[in-house]
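A protein chain is absent from this complex, but the other protein chains hold their places.
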Amino acid sequence: MTNQVEEFNAYRERMNDKILGDNNKIIKRIFNLDTNAFAAGALDVKTKELLGLVASTVLRCDDCVKYHLETSYKVGLSKEEVMEALSIATLVGGTIVIPHLRRAYEYWDELETIKDKA
Amino acid sequence: MTNQVEEFNAYRERMNDKILGDNNKIIKRIFNLDTNAFAAGALDVKTKELLGLVASTVLRCDDCVKYHLETSYKVGLSKEEVMEALSIATLVGGTIVIPHLRRAYEYWDELETIKDKA
Amino acid sequence: MTNQVEEFNAYRERMNDKILGDNNKIIKRIFNLDTNAFAAGALDVKTKELLGLVASTVLRCDDCVKYHLETSYKVGLSKEEVMEALSIATLVGGTIVIPHLRRAYEYWDELETIKDKA
Amino acid sequence: MTNQVEEFNAYRERMNDKILGDNNKIIKRIFNLDTNAFAAGALDVKTKELLGLVASTVLRCDDCVKYHLETSYKVGLSKEEVMEALSIATLVGGTIVIPHLRRAYEYWDELETIKDKA
Amino acid sequence: MTNQVEEFNAYRERMNDKILGDNNKIIKRIFNLDTNAFAAGALDVKTKELLGLVASTVLRCDDCVKYHLETSYKVGLSKEEVMEALSIATLVGGTIVIPHLRRAYEYWDELETIKDKA
Partner (left out) sequence: MTNQVEEFNAYRERMNDKILGDNNKIIKRIFNLDTNAFAAGALDVKTKELLGLVASTVLRCDDCVKYHLETSYKVGLSKEEVMEALSIATLVGGTIVIPHLRRAYEYWDELETIKDKA
């Protein structure tokens, strides 16, 4: 049985492969930067993931939110920390953020369910 | 048989319950404000619903548009009034608003169909 | 002595003349539509001005806000009505709307000052 | 067997008919302008399609991207040209554009598949 | 001699007083929430300031950026930490963020200059 998390990751991986397979230099480098920017530096990995999550949320990009929720989950951020970050995003971005908040909650639940099963 | 309106409301209610159940103060208060802001004041309820609808449309938030279409419908706004508001949103927000206009029309049709059946 | 209102209107008029003088059909028609869309129809002029104001505010376009504040003022909307519309814009659009709210307040004050002097 | 391209076009046509059937003047004129703006002028049709595509992509409007991908395909733009335009959109609009890039790639593939079958 | 920081704060304070003096409940509560949301909770104050800064930057709100740069400065975030946060904002939000990055750098410099003088 598949779920939202697996579906999203499978689609993401399949299309990223196609895009990167086309060898457009600009796009390849942007994908590369995306990996580098979230590595530990002056700020630690957890803080950076929360920054990516909040940026994605206020810009209302559901797929970006999903991606950062999963990485947030993997680096060990708690639900409480994630939700506090999302509350700042909702305040700064306004009530139009709420539908994305609903989908973020749903996705986080799936991330926890998957782990419980494992 | 379910339809778009019921599906949207069921999902919205289910996830709002989860979100509010988590007791994040900031989010709870934003949800509260959302109820208060559309109550009659210097402006009447119909005008306020149209303001919420147009704000949601130019910011291109489909779920917010659905919500305000239903409340607009319930407070007795006519299709002509709603469509005139949406035409201002399309002019101010540009042709990128058109796909949201299509979905708004479809949703309004469902709202009318449900009532006709009742 | 000039003020913000006069400065904005003078610049707006001067540049609009230049733009329309160039005879780009698409742009001329969009300017035309802008005049038509806010004329009385199923909705009255006051309601339409508030819709234009809220759309401009959530999209954070200061010059568009100034324009609709002045037309709102001219069609006889009260400060209280305008501020209630702006409060909906701030809730829907989030705290990033607040700096535009400050400038809107300042501009409305100038509109009132000009009239008091007249 | 239907596909994404046919589904999108059928929905788009059906809803556009409904919207235009309602005789809202502002909306009808905006739809009209949309046809005129992309006709050959100082700039040729291919360049204009790419401009429409890039504008749609940075504003992250999937349906607008689909529409301009199909017209780009029909006027004979190559995949390489389209992807180069999309790479500029991704750089200017940031990594939040990437999910839309994935869907654009998928849609372009469908456009090519349909033609291969014909 | 005044500077950017003092000018911004004086204007901000003066207009906030006017806005809050008008007793619009919705706006007063949003202002209140803004204070609460950045207080220490599951996340510490420094992390929250960075979240506010990145949200403001990707939404391209210069005044919001200025505000969070000053609070970031006051809670003891280093230039390196702030710039790393801004680099994530630039990557996620794209090159249109760069003009705001320039103004953020300039403002941070003024914040440091003021302190050096004190």
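First chain written, first letter: the chains are A, B, C, D and E, and each begins at residue 1.
The rule is short, and it goes like this: a contact is a pair of C-beta atoms (placed from the backbone, for glycine too) under 8 Å apart; a residue touches a chain by one contact, two chains touch by 3 or more.
None of these values were measured; they are calculated from a predicted model.
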item: Chains in view that touch the one left out, judged over the entire complex; value: A, B, C, D, E
item: Among D:55, D:75 or D:114, the residue in touch with the chain that has been omitted; value: D:55
item: Sole residue of D:19, D:37 or D:111 that reaches the chain not shown, by the stated touch rule; value: D:37
item: Footprint left on chain C by the chain that the document does not show; value: 11-12, 15-16, 18-19, 22, 24, 26-27, 30-31, 34, 55-56, 59, 61-64
item: Residue numbers in chain D that touch the chain omitted from display; value: 30, 33-34, 37-38, 41-43, 47-48, 50-52, 54-56, 58-59, 64, 78, 80-81, 83-85, 87-89, 91-93
item: Residues of chain A (touch criterion as defined above) contacting the omitted chain; value: 25-26, 29-30, 33, 36-37
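The definition used in the following text is that only the chains that are shown with their structure count from here on.
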item: Chains in simultaneous contact with chain D and chain E; value: A, B, C
item: Angle, in degrees to the nearest 5, of the Cα rotation that carries chain B onto chain C; value: 180
item: Farthest chain relative to chain D (centres taken as mean CA coordinates); value: E
item: Junction residues of chain D, two or more chains touched; value: 26, 30, 90-91, 95-96
